[in-house]
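Would you mind keeping the following structure in view while I ask a few things?
Complex shown without one protein chain; remaining protein chains in place.
Think of it as A, B and C in the order they're written, each chain with its own count starting at 1.
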Amino acid sequence: MEQSRNSAPGALLSVRGITKAFSLNAVLKGIDLDVGSGDVVALIGGNGAGKSTLMKIIMGIYQPDGGELYVAGEKATLGSPTAALARGIYMVPQEPLLFPNMTVEENIVVGFSEKPAVLHRRLVELMEENGWELDLSRKASSLSIAEQQLVELLRGLLRNARVLILDEPTSALTFDEVESLFKCVESLKSKGIGIIYITHRLAEVFEIATHVAIMRDGVITLSGPVGNFDRDMLVQGLLPPNMETQADKGVNEDVEIDYTGLPPVFELQNYSGYGFSNVDLKVYPGEILGVAGVVGAGRTELATTIFGRDKVLGGKAILDGADITGLSTKKVLCAGINYVPEDRHLNGLFKISDVAANTTSGLLDQKELGSFFLNVKKEAEITKKYVDDFRIKITGQDQLTGSLSGGNQQKIVIGRALSTSPKLVILDEPTRGIDAAARGDVYNIIHQLRNQGVAVMLISSDMEEIVELSDRAVTVFQGRINGEFAKKDINQDNLMAAAFGVTGGKQVQQ
Amino acid sequence: MNTLKKITKIREINSLFFLIALFAIVGMVNPAFLAPTTLFNCFNDSVVFTLLATGIAFVILTGEIDVSIGATLGLSAAISSSLLRDGASWFVAIAAGLLAGVVVGLINGFGVSTLGIPSLIFTLGTNGVVRGMIYVYTGGAWVENLPASFTKLSQVKLFGNLTIFYLVVLLGVIAAHIALTHTRRGRYFIAVGDNAAGATLVGIPAKRTKILAYVLCGVLASVAGIIYSSRIGFITPTAGNGYEMKAIAACVLGGISLSGGLGSLLGASIGAVIMSSVSRILVFLGFSSDYDNTITGILLITIVVIDALTQNRAATKSRHERLAARTGPAHAKKGGAAK
Amino acid sequence: GGSSSSTASASSTPAAAGSSSAAATTGGDLSGKTVVFIPKLTGNAFFESANNGAQKYSKDWGFTVDYQGSPNAAVADEVQVVNNAVASGADAICISSVDATGLDDALKSAIEQGMTVCTWDSDVSPDARSLMVSQGTPDILGQMLVDMGAEALTNRGVDVTKDAVNYCWHYSQATVADQNSWQVAGEAYIAEKYPNWVNVAPDNYYSEQDAEKAVSVGASILEAHSDIDLIICNDSTALPGQCKAAQNAGLTAKDVTITGFASPMSIKDYCAAGVIERWGLWDCGVQGAMGCYLAAYLAAGNTVKVGDKVEIPSIGTVEIMPNDVLVPGQETAATNNGVVLMPERLVFTQDNMNNYDF
Partner (left out) sequence: MKHSPLERFKKGVKSWETVLLGLLLAEFVIFGIANPKFLMPRVLLGSVNDIISICIISLFVTFVMITGGIDIQAGSIVGLSSIVIGVTWQDFGLNIWVAAILAMVVAALCGALSGFFVAYCGVQPMVVTLGGSFLYTGIALLVSNISATASYKGISGFPEDFTQIAKFKLFGVIPSQLLIFAALTVIAYFLLHKSKFGRKVFLVGVNPRAAEYSGINSRFVTLLTYVLSGVSASIAGIVLTAYLGTAKSDIGVTFTLPIITAVVLGGTLSTGGKGSVIGTALAALVIGVLRFGLPLSFKVSNQYLDIPVGLLLLIVVVGRSIAANPTLLRKLGIGKAKRQKNKA
């Protein structure tokens, strides 16, 4: 008891017995964690396990209800981020917290006391070292999520922190960027910097971590040097004590679809818009069409344009024989397309509204919920259906969605998209930032849809996901479709090559 | 070309262009408007609003609002000028007026920042209390017959026709503008308004910055009150009634976003000149005073609508340009090699 | 009241003629009564002075004057003040109305509930009140404004009957009843007597009782019309604001004539500085006191009819006149209805301005 209360010898950061509750919800129930010099501690755990909360406590954003923090062996009270920063701790948050009206450079250097010129030089060097490209004079509000994440990383790296916390840094990054981040982490490791690395991708744990800790329900259930574990042990550690291992691997036992003579439910003809051009595409009922590509390829723009969020510059979109080109979102929805946006916080969630309102928000223009008055019974019914079907963990239908974990939030957004009984569902990065269990649930949902004969367009930057789920796949490169693959040809190598514009060993001509 | 584009992106420059265009149009209708005296007086007369607008700009930049500044102006004016009238020393009178501003600012800052109460609600409350205090303090009577030495100050002019008040205030605004844009701590105000959580994360004391913004706002409102006393020479208990809205409008005219984190003090001061010149402009345009409110309204709405539309269009355009650039040279040959 | 004043030329109206004939009424005790004294708005020098006068006199008279008003000159606010007064159970109301008809219903219901209602300064419909203590008809006051201007112009060496005099009006706003009625009467008077004058802004200038705006509008008038000769400011905020603007521009009473209605206290500094030569008002303290006295007098059970004379202790005797002295054609009820005119209006100059403390 006395022993564990103290800092581990030589640790840069030690956490002892930290507890934290949000009103009655006990999130952390006595956490011990050590980060030594040159350690990369991979912290894994399901959505809502309390990982981010712990990190926010270390960063001084939240105050713990109990427990102690030791920085370099000294007991520390971190009352504010300023105090944490002063002790050399920096966190790259899970949700990028940029200053939208500032430029990229201002965003990175704000709060530093060094001369701007010096900072600028260091920043440029850092970017060159990692091979990251970003226009430093762009406004942060124009950045995509991935770019925002890069900015956050640059901030952290430029800080020369002694303890660096990376909260799901790779969830939005491209393959290349992840590679260079890992290189960067290696070099930090060798400089003796301690890193806490939060991720949902187990592969990453084995690639860069020295230690691993698994959090479940507010306690650390498993921890130690990474060499002591293998993948299955981690998966086992993540799952609740008596649960079958069915979740992670969405089973794709279905037979191949026979496309001959099958009319497409949705078709794009020479479709052009901002961020993509001359797209020809067919989606068939009951198939999952994977849309692969690197972040920034223009897939989101393609999807949002179909969905009536942006102007169509040319071509046609046809759903079930009806021309839906350039219709408003409302009409596209009625016609039978729904879209799960990639940025659920910005475009998906009503955080201070309850679960029921979130789930049924897409139905407000339909008679189903009543003609003038809102049919509350019906609303509860529909909500219950999706909560049950998707196993969404809530305390009640009146819980505010802002207080749900990411995975459950995502399921609600998907539930909403399905509530309008669409013929085509476009899922944009549906599993970003959600844990293995939730991911499995989402995969199951996608399969269910397919089996019900709904056409699914799955936009994902996670090639594994495309490989696992798709019946057919296309790749998008610089706003154009540059490859189409039948089920048997879908594999990581093919997709990757096409996504980077390299097909059959040669660069695609522009 | 590129620099020109960059310059027009600076919002306060747009406001300045607008001010110049407005004055030019009025000057075309009535050349007397362009007489140096008149032109200078547009600026001289804006001194109270310049102070109020720059004061509230601090608060708006941090993403909050303060609707109590009109009352604060009135209270400071009443306190300072009644002390002066009753023979107190200048130092005491001015210090007392400023103290009132500091106190109101601290209370607002405490309520909004420490207690976390939405700023509109909290400052609505302090507005009522402070406005009532003026009636209590003055008993509802006017404060009149201020010492001539004090009211004469407003007539001291330099460089031809610029009052010393405006000159000092303008220099102050420029200094504060530079401090805000070019110093580390100055950037804090904008950072806090842009993203308070993000600011906290990089070690910016968001709460303290907000309190400071309110105190600065209160102090500037009381400076405005003291200058108001000197300029007007008599203080009614309704002094400054409704000025908060005009000051907010001035900020918006000067390119400050009410959601915080965007804009500059210089913009606020330009907006203040536009806002306070309206009634003068109407006199020169020969409009019947019956049109006063109508034209003020049309002017205000037109400016903000045009500004919003151009900003939105510019944002959309740059986004579209960036997106179009991704698809490579326009209408290149279709697709790539499909498998 | 103002004993040593130079009386305005227009003040030869029927008024207290010093007659000592006793009031033909039944006696009633005023002491212990409560009169709610309502201004158009609080925090205005004119109304505050009137209240000071009412309070001062009422102490001697032995009844209570309860000053209740809203800081806003708005009819809805004033109705609320009236209703509160009725609910409070006072004996009488003495009100300066912000609207000529908008308070009628509220006042009538006050009367129904047994209260006495008098008006002062600004009237309501005659059937919604008993007596009105008027500072004069619009004609009297409009003429007084013009005459003060003409006199000052003459003193400057202008031939007011021949020279082209450029003038304009600057007051609070187009919706304020009394100020506009004076302006209308004044314009008619000018058209008749000084057809050679030119109004450079027939639609007038307004400063909405905002002191800052009064100064800035005042300055713009001086700048936009560099040849202006006369500015008439029939509003107690506009006049000091206009004077301040002239002072800021370095102009004096020799360059431009400014006149209007405002309390002597608020203008005397400008007069001493030579910015303004003469301006006017009536003794609003006395007016307020008279209104309260008459209200209490009627509330005590006294009845009056047109032609009666009422002796107001330490002020003088006043005569009840029919309503049509104010508005031609207006009827007057048999009893307890009518108009009392203020005996005199004051014109302030360098010589007498220090004799007043309002």
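Keep this in mind: a residue touches a chain if its C-beta (ideal position, glycine included) is under 8 Å from a C-beta of that chain, and two chains touch if they have at least 3 such contacts.
Just so it is clear, the structure is predicted and the values come from calculations on it, not from any experiment.
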| item | value |
| --- | --- |
| Visible contact partners (per top-of-document touch definition) of the missing chain | A, B, C |
| Residue of A:F112, A:F206 or A:F350 touching the missing chain in the full complex | A:F350 |
| Residue of C:S31, C:T101 or C:S226 touching the missing chain in the full complex | C:T101 |
| Residues of subunit A in contact with the chain not shown | 307, 309, 328-330, 332-334, 339, 341, 346-353, 357, 361-362, 364-365, 369-370, 372-374, 416, 420 |
| Chain not shown, touching residues in subunit C | 42-43, 67-72, 74-77, 79-81, 83-84, 87-89, 99-105, 174-177, 179-181, 184 |
| In subunit B, positions touching the absent partner | 111, 114-122, 124-133, 135-136, 140, 237, 245, 248-249, 252, 257-259, 290-298, 300-301, 304-305, 307-309, 312 |
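Note that in this section only the chains that are shown with their structure count from here on.
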| item | value |
| --- | --- |
| Between subunit B and subunit A, distance of the C-alpha-averaged centres to the nearest whole Å | 42 |
| Contacts with 2+ other chains: residues of subunit B | none |
| Subunit C - residues contacting subunit B, complex | 42-45, 48, 71, 173-174, 201-207, 209-217, 219-221, 223-224, 226, 237, 240-241, 244, 247-250, 265-266, 268-269, 273 |
| Interfacial residue positions of subunit B with respect to subunit A in the complex | 184, 187, 190-191, 194-195, 197-205, 257, 261-262, 315, 318-320, 322-324, 326-339 |
| Subunit C-facing residues of subunit B, complex | 30, 32-33, 35, 37-38, 41, 45, 48, 131, 135, 138-142, 144-145, 148, 151, 154-155, 228, 231-239, 241-243, 276, 279-280, 283-284, 286, 288-290, 292 |
